[in-house]
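The structure is given below, and queries will be raised subsequently.
Removed from the display is one protein chain of the complex; every other protein chain stays in position.
Per-chain residue numbering starts at 1, and chain names A, B and C are given in the order in which the chains are listed.
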Amino acid sequence: MGKLGLDPVTVARARALAAEAGRPVVELARSHTTVSVERAVLRLAGVAGADPDGIPWVNRLVDAVVADVGLGHGVALPVFDALLREGVDDVTLLAQKAAAGSVRFAVPDGRFRTAARRSADRHVRAGLRRIDRRRAERDRLVARCGDAPRRPWIYLIVATGDIFEDIPQAQAAARAGADVIAVIRSTGQSLLDYVPEGATREGFAGTYATQENFRLMRAALDETSAQLGRYVRLTNYASGLCMPEMAVLAGLERLDMMLNDSMYGILFRDINPVRTFVDQRFSRQVHARAGIVINTGEDNYLTTADAVEAAHTVTVSQLLNEYFAHEAGLADWQLGLGHAFEVDPDLPESFRLELAHALLARELFPDAPLKWMPPTRHMTGDVFRGNLLDGFFNLVGAMTGQGILLVGMMTEAVVTPWLSDRDIALQNVRYVLGAAGGLHEDFVPAPGGFIQRRADQVLREAVGLLERIASGSLLDAIGDGTFGIMRRPADRGKGLDGVAAHEPGYYNPAAHLLEVS
Amino acid sequence: MGKLGLDPVTVARARALAAEAGRPVVELARSHTTVSVERAVLRLAGVAGADPDGIPWVNRLVDAVVADVGLGHGVALPVFDALLREGVDDVTLLAQKAAAGSVRFAVPDGRFRTAARRSADRHVRAGLRRIDRRRAERDRLVARCGDAPRRPWIYLIVATGDIFEDIPQAQAAARAGADVIAVIRSTGQSLLDYVPEGATREGFAGTYATQENFRLMRAALDETSAQLGRYVRLTNYASGLCMPEMAVLAGLERLDMMLNDSMYGILFRDINPVRTFVDQRFSRQVHARAGIVINTGEDNYLTTADAVEAAHTVTVSQLLNEYFAHEAGLADWQLGLGHAFEVDPDLPESFRLELAHALLARELFPDAPLKWMPPTRHMTGDVFRGNLLDGFFNLVGAMTGQGILLVGMMTEAVVTPWLSDRDIALQNVRYVLGAAGGLHEDFVPAPGGFIQRRADQVLREAVGLLERIASGSLLDAIGDGTFGIMRRPADRGKGLDGVAAHEPGYYNPAAHLLEVS
Amino acid sequence: MSGKTVVRPYGDTTGDGMVQVSFTLPVPHDKRGEGAALQLAGKMGLDPAMLVHARAMGDGFTFFVVYGRVGHLVDLAAVRVAERDYPLLTAKDVNGAVRRRLRRKLSVVGACIGTDAHTVGIDAILNVKGVAGQKGLEYYRELRVLNLGAQVTVPELVEAARAERADAVLVSQVVTQRDAHLHNVREMSAAFREAFPASRRPLLVVGGPRFDEMMAAELGVDRIFGRGTTPGEVASYLVHALTARRAAA
Partner (left out) sequence: MSGKTVVRPYGDTTGDGMVQVSFTLPVPHDKRGEGAALQLAGKMGLDPAMLVHARAMGDGFTFFVVYGRVGHLVDLAAVRVAERDYPLLTAKDVNGAVRRRLRRKLSVVGACIGTDAHTVGIDAILNVKGVAGQKGLEYYRELRVLNLGAQVTVPELVEAARAERADAVLVSQVVTQRDAHLHNVREMSAAFREAFPASRRPLLVVGGPRFDEMMAAELGVDRIFGRGTTPGEVASYLVHALTARRAAA
């Protein structure tokens, strides 16, 4: 029944409407590919490394294929056809040759197609097996080291820009109680149409997400996990122009969670909507396979739109993210749906509004972990007040059973977190969870009272908006500024030139293997 | 019925036991007097000012009377007898003469007694009328300016040591939202057996309580109240060796609340128990007449004893304070019974323990305002954490309907409050009351759950302790370290030499007039 | 306060000089570490300094809170600030002045440059919605506003300024880690200097919450706006600066 007494018919209707609104977008995703999807396939097939200028071989290879035959057939058949023809065994070697201009690509036919397809499948299957092994390894390590002692998982951000500063800070944070470490990316990265290579030390307000940085950090946290007797999870970002590749790299390096939203890139990075929807579907299929928990980005809407006025847009987006996630094969336990404590603290009853919103999400998605984000927009340079707000944010998290608690920092409005900020923030969390963790037992929203009424209102507004979207189209709604007041027309935004509709005979061995499984 | 489901029979039994335990002490108070009680009478009768060394004329006069006839007859009859005999009209003048050694005192008899008594009554009645006028004036000002907009009243401390620094700080605090200003006393004052005179600038960690300082601060706050359209209350301390005189001065200068506990001076200032009980009874009779709200000091027990182990001693002391207060004529609305947020924050469920304790007090004393004191003992130099704890303290205050919220300072473990500390603390209170003020609507301790069980346990422990005290004696219990782990035998402590048993024919015009009224 | 030009920090008594400081040192938490914290506090001018909190973090780091008295005097007469040297105009006055003095619409191009994607600040200044109850520049009838949004490169911005014949270019920078904002602004002003002759260069206006408003000259821009800027201030400044320029030209 829940504490809110939500009407099950309305809830079911909301879900049905979300599916209705999302279905055409899934069709779009099924019938298009992108350069990043294809590069992700090649990464699964074993292409690794970068040229001396730092451009990854997957980029060089895809560019070469596209130059010869375009993108619409997918790169797998042309690449494995060439591999067989050239008699090379290593796909990376082929990429190097292609970059040197010594290989031509064609779309194979007949038995060449069959041979190329068989080779592609074999290579990609090997990549997926590596991902499967990392997933099994995670299960083993969690069993061996032990898991986080309680929900919510305590999620902390590291963001020095230098992987070698990040590592000790992450380890310190884990020792101090973090269950999840997220390494924030450098500001520029999400608009790069390639994944940088190697260990990096020069990010701005974040550290580049690279396979090597993933590996270094995961290894460091494995060490710490063993010491602590508690498996410490690692998170990074799949969002941006390289979403599918990031998903693959995360799977290969045993990351445990990934920020992965169906619309974030569109809204907040001005990435083309079609590009994003295609990329996100593939990346989610990979996450599903890798046993990775995704975190969606509804919290961001409340940094540009008002948290009370736009509360229902969060709900709508959560329902859409759920629909897309299920469709891509993710299970409920993998859905870290986002929402945030962003109501203006000066608004009367703001805390109870937060409780209503957080509880609504909890009751709409009872089996999803939910990612609960701290106040950012109304944080100021008054760090004393900031720590207080974070405490009340933590309290809402505890009272409404959130699954993942992203720890707020008193310096939110000032700097990316300092070592001491994290320590102060963790003390805050520990206090609130320890002292008031059981308060949900005594928290019973009065029937027909403020909290129930507010939750009901938000749900009804969400249904209203979903009706409007379903009767039009989601792409139009995004174009109109429905989410986060950002207007993003479907024919604009970055990365559109990296999208292609499938040609007849398009083949993607990874998609094939992932759909089947 | 309340949220705790307290057993009314147990509650009634607790009250009956408190009365049983307190009654012998009231008998003691009725049959003894002290130098301070007598000085208070003289202040009511109009003696004012101090000699060139700063010793008040009331002290000089009482000392002179005691030297001639002892204390046990009371000073009123000897003094007014002398007044009539000397043909002076002004009692202060008589005091000056007595100090110069030019007046002898005797206990009058027969018609001299009647005459002295009549004169004493007339003078003291004039003093009481001044107090009555100040009370009426308060009522008028509250009606005219308006009252605090809500409960809890926000209570802030000022403590510079210099009345002329205190005044602007108090005005700033009032403008920033304080409903009550308390001027903390200099550390040494409570053990002075006289009340200093005049405006003062040299206190340590507090400002001397003097009639002139009272007047200056009340006038300043009257000005601010008028500007703000909200009557700002003023508090000081009727504790220490001059408790009865402080009460009189507070009444004369229209203070609105006074710290006044039946045992604080005994426990925390090592003042003799008999002296304290006699003094407190008289001071409370004056407070009752002056319409002053008293604040008791149970919070202090939790700074020396553990807040969980000793929670029931707070309840016992509240019941005793209530009994003594009613006996002295105070109404329920005047009982700011003290309690505090002092459970070790590292203790699991500490916040819920606080809720249980605070709610128990609330439901035991439904018509008393209750004074809710902030964390002090577990505050450290970590001011960021300190502000957080204060926020959770404020939240308990809001959730349990406390009447007077003493605002905690993040610098509690560091310094007496700075101007900025008060501002930060008030922002904290405003946030919590504004954002979560209505949360009590949704706070329903689970039947038979943690909070109800804890409240029930504390109540039962309180009854157990009251049974032990009632079957022995309160003075012995105090001697044994029952309260705040301080052992204070009845025959030790400061100020004992200022106590005397009534001689036959003892007369105290003020007590007489106050008992009658 | 009035008249006094030398003041000290105030804890609870005039002239007490009291301040609060916190920092982390890469030292373990022991007596030597506390001594090190006091040494630093001493160098900052705290005397006496009270070390009131120390907490070990991770391996070999300790966080400290110190309270104490500083001897430093603050000389109000010596304070240098970017004073507003132009009158605050209403929207109506701004429009009137543009019409009268420019006789055409005033063209404004805005953007977040570099990898910065924080558009809320520049949107607050430019979009109709505005901020703090004031409408943004788009609302001014005589202003033509093009808001390029986030993550605009410097060449794109120069190009847009040229195409729009911009009178003023408004740039927002919110991310400051590793002085990203300073690098980006320097790059931008250099590019405009290169691309335009001095007399035709648009006015360069920069804003963001962490700028030092005194650095305009150093960064090669005409004006910097900080925390809490309102659209009205910016519009008034533009009118003032552009008509002054015209007068000079």
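Everything below uses one rule, namely that a residue touches a chain if its C-beta (ideal position, glycine included) is under 8 Å from a C-beta of that chain, and two chains touch if they have at least 3 such contacts.
Keep in mind that this is a model prediction, so the values were computed, not measured.
Set against the missing chain, the residues A:57, A:418 or A:431 yield one that touches it, A:418. Which of B:26, B:191 or B:513 touches the hidden chain is settled by the complete complex: it is B:191.
Within the entire complex, the positions of chain C that touch the omitted partner chain are 1, 4, 7, 9-11, 14, 18-28, 31-32, 34-36, 38-40, 43-45, 48, 50, 52, 60-61, 70, 72, 74-76, 78-84, 176, 210, 212.
On the side of chain A, touch with the chain left out of the figure occurs at residues 159-162, 165, 169, 380-383, 411, 413-419.
As for the chain not pictured, it touches chain B at residues 159, 161, 168-169, 171-173, 175-176, 186-188, 191, 204-205, 268-270, 303-304, 413, 415-416, 418-420, 423-424.
Quick note on the criterion: only the chains that are shown with their structure count from here on.
Centroid to centroid, with C-alpha atoms defining each point, chain B and chain C lie 52 Å apart.
Separation between the centroids of chain A and chain C, computed from CA atoms only, is 33 Å. Residue positions of chain C touching 2 or more other chains: 55.
Chain contacts: chain B has residues 382-383 touching two or more partner chains.
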